[in-house]
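And then chain A:
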Amino acid sequence: MLQLKNVHKSFGKNEILKGVDLSIDKGDVVVIIGPSGSGKTTFLRCINFLEKADQGQASFGELTVDLHSASKRQIHQIRQKVAFVFQNYNLFNNKTALENVTEGLIIGRKIPKGKADEIGKQALDKVGLSDKYQSYPGELSGGQQQRVGIARAVALNPDIILFDEPTSALDPELVGEVLTVMKDIANEGTTMLVVTHEMSFAQNVANRVIFMNDGVVVEEGSPHDIFVQPKEERTKKFLRRILAEDYEYHI
Partner candidate 1 sequence: GCGSDSASGDSTGSDGEVRKIKVAYDQASKPISWLDDNGNPTGYDVEAMKLVDELLPEYEFEFVGTTSDDLLVGVSQGKYQVGVKNAFWTEERTEKFIYPKEFLGLSSIGLVLKKENEQIKSLEDFASAGMTLAPIAANNAQYTVIDEYNQKNPNNPVKLKAGDTFSVDTIQWVNEGRVDGGVIIEGPFEKQVLAEDGPYHNLVDEVVYNEFNVIKTWPLFNKKEQEFADAYDEAIKKLKEEKKLNGLMEEFYNRDLFEVLDQVER
Partner candidate 2 sequence: MQKYFDASYIWDAFPTLIPFLKVTFLVVILSVLFGSFLGFILATMKIGKNKFAKKIAHGYTTVLRCTPSIVLLFLVYYGVPAIFINFGIDLNDIDKAIFVVLTFTLQFGAIMSEVIRTAYESIDKGQYEAAVSVGLSPPQAYRRIIFPQAFVVALPNFGNGLLELLKEGSLAYTIGLIDVMGKANMIIASNYNSHALEIYIALSIIYWVLSIAIEQFFLKLERFFSKGKQVVKSV
């Protein structure tokens, strides 16, 4: 359903993405892991044109666009198909939870307000925020804010939702709350591309895990392949480091 080919991106002289390919089928839940600075965030942002790639193609079903030279119309078309959940939520501070969810529907999609409110409420219900329609972001806890962020993405009924470390700004007790919601959504068959450090989520929910390092995809496969029998030395080293504490405690 979504194919990305040969995505390149430099900041100044720094080449961050050195030709990344990726193909996602409908219903897939793909998790990207990798060390800090390896280009995971940059990659997601290129897909959504929040960053303009230097080179690369994206195909959504029929529609194929060049990531570097896409026209305004094409960008708009793709953004309609893709939703983004940000690490630091980025909720609209001046809108209530419900308005945050309906903004894209009413203004972006031209759905009548009544209908949009209905969709918005359903989405908020789904993430367990039935009682927070009228709250402003400032009145919500971190976990609740991130759930609104997810509802905002879900309500758009996009072809795919991109998550960029959706739990890393949360404190430990709130992480569970958000992961549970993501798991539910995945189970409903939503296509998802998730950058995360939550290994348990990757193990339990993903059907494919991609390990990125230094701007390239080093290794990809099922969670079992990657976590239990990684082939590449770099992957092993990374997993050792990130899982160290947890192992230590359980041994």
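Quick note on the criterion: contacts are C-beta pairs under 8 Å (C-beta built on N, C-alpha and C of every residue); 3 or more make two chains touch, one makes a residue touch a chain; residues count from 1.
These made the cut because all candidates are chains of the complex that A comes from, given by their letters.
Keep in mind the model is a prediction, meaning the values are calculated, not measured.
K.L.:
Given that every candidate in 1 or 2 is part of this complex, which one actually touches chain A?
P.N.:
2
K.L.:
Please name which positions on chain A make contact with candidate 2 in the complex.
P.N.:
Residues 48-50, 76, 79-80, 82-84, 86, 88-96, 103-104, 107-109, 136-139, 152-153, 156 of chain A touch candidate 2 in their complex.
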